[in-house]
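What you see is the complex with one protein chain gone and the rest in place.
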Amino acid sequence: MATVRVQEAPFDLAQETAALAAGRADAGAVASFLGICRADDGLAAMVLEHYPAMTERALARIAAEAEARWPLTGCTVIHRVGRILPGEPIVLVLTASAHRAAALESCAFLIDWLKTKAPFWKCEEFADGARRWVAARAEDEAAAARWVAAAADAPARRRREPERTTG
Amino acid sequence: MATVRVQEAPFDLAQETAALAAGRADAGAVASFLGICRADDGLAAMVLEHYPAMTERALARIAAEAEARWPLTGCTVIHRVGRILPGEPIVLVLTASAHRAAALESCAFLIDWLKTKAPFWKCEEFADGARRWVAARAEDEAAAARWVAAAADAPARRRREPERTTG
Amino acid sequence: MRVLYFAWLRQKVGLAEEEAAPPPEVRDVAGLMRWLAARSPGHAAAFADPRQVRAAVNQEFASPDTPVAPDDEVAFFPPVTGG
Partner (left out) sequence: MRVLYFAWLRQKVGLAEEEAAPPPEVRDVAGLMRWLAARSPGHAAAFADPRQVRAAVNQEFASPDTPVAPDDEVAFFPPVTGG
């Protein structure tokens, strides 16, 4: 049910929100997270690389996990790749539910898991020509780990571990 | 710094998001919560009443509390009043920060406090002509209370209690 | 003293606002509620269950023991349900 996209083009927040809520009389709450390329000192652009054969599958799995944990009426994850300028959006997570707790929690969950479980890599390009691969942050691992603890606290909910497939 | 508005007219999510991020090179994360009038069985409209002399002041205080607790680069709270049809938006909370945790947490905080600390009342109008004032939910009190506990856990942050003024 | 009513309290009282001049022994929100309840059957119905009534004094949320004075604006309403 979730909408998952990887694209170079910018996305339209209003259009995606309208699409999520369209025809869903039971959506009382829509939460969103928009990640934007900050204009840090001297940053000229951010280049997003990904692993095409794996990315959409990873995003779909993360979205399916959110849908298994919360009663969502809609879920959209869009991640841009390629060259992104300061001030431009990078990622959008949208969740809808009857009530706000499910929408807000699942939105936070999705961006936390996306940060640690989807194959994207950011390379910063600076005005002076320097390039630097962004390092993973320990805080991101900790933020993702709290949802594993949360799932362990709720034994009725099935916890999924990454599986190796041969497909 | 926060933008707080009470209005009958619908609001434009994309426009409000753009206004929040405009000229802020330091905003890397924008979180939003959109409350929508659900099309519950037989609901014809929701009528939102408020206490005009008090409402914007209450919203501004709630927004100021969020800005005191998190390092926000922007904060917008818009609440509609009057007659609202199923599917239409009721409330918008937008928060921006350098990093996602501050944006996501403050967004959840704002809607939780708004639900219990701002003078709005909802009256449901049904297709058969019946009207019913929506009752306050105990869960909303509990959701708001967890932020008081969170503030008590962080003694360095000033906790504000409602004050009586004579103004 | 200006007294305002909202939501179902407004409907039960039958007024959105009224002027009131309670006697000096009415010193706080709880006392004002008891005094107002005696004004009419509508007032009595509105204040029949004080646990369902919230108040604000001069646009700030108040508790039953919040003082009230002649120049105050006092509002009564059910628990809020916005958002």
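Chains: A, B and C, in written order; residue numbering restarts at 1 for each.
As a convention for this text, contacts are C-beta pairs under 8 Å (C-beta built on N, C-alpha and C of every residue); 3 or more make two chains touch, one makes a residue touch a chain.
Note that the coordinates shown come from a computational prediction; the quantities given were computed from them, not determined experimentally.
Colleague: Thinking of the complex as a whole, which visible chains are touched by the chain that is not shown?
Modeller: Per the contact definition above, the missing chain touches A.
Colleague: For the full complex, which residue in A:4, A:30 or A:91 touches the chain that was left out?
Modeller: Final answer for the missing-chain contact: A:91.
Colleague: Consider the whole complex, including the chain that is not shown, and state which of A:18, A:54 or A:68 touches that chain.
Modeller: A:54
Colleague: Just one of A:19, A:123 or A:150 touches the chain that is missing; which is it?
Modeller: The one listed residue touching the chain not shown is A:123.
Colleague: Spell out, residue by residue, where the missing chain touches chain A.
Modeller: Touching the chain left out of view, chain A contributes residues 35, 48-51, 53-54, 57, 79, 90-91, 111, 114-123, 133-136, 140, 162-167.
Operating definition for what follows: only the chains that are shown with their structure count from here on.
Colleague: Could you grab the centroid distance between chain A and chain C? Build each centroid from C-alpha atoms only and quote it in angstrom.
Modeller: Here the centre of chain C sits 49 Å away from the centre of chain A.
Colleague: By the touch rule stated above, which residues of chain A touch at least two different other chains?
Modeller: Where chain A meets two or more other chains at a single residue, that happens at 100.
Colleague: So which stretches of chain C touch two or more other chains?
Modeller: 83
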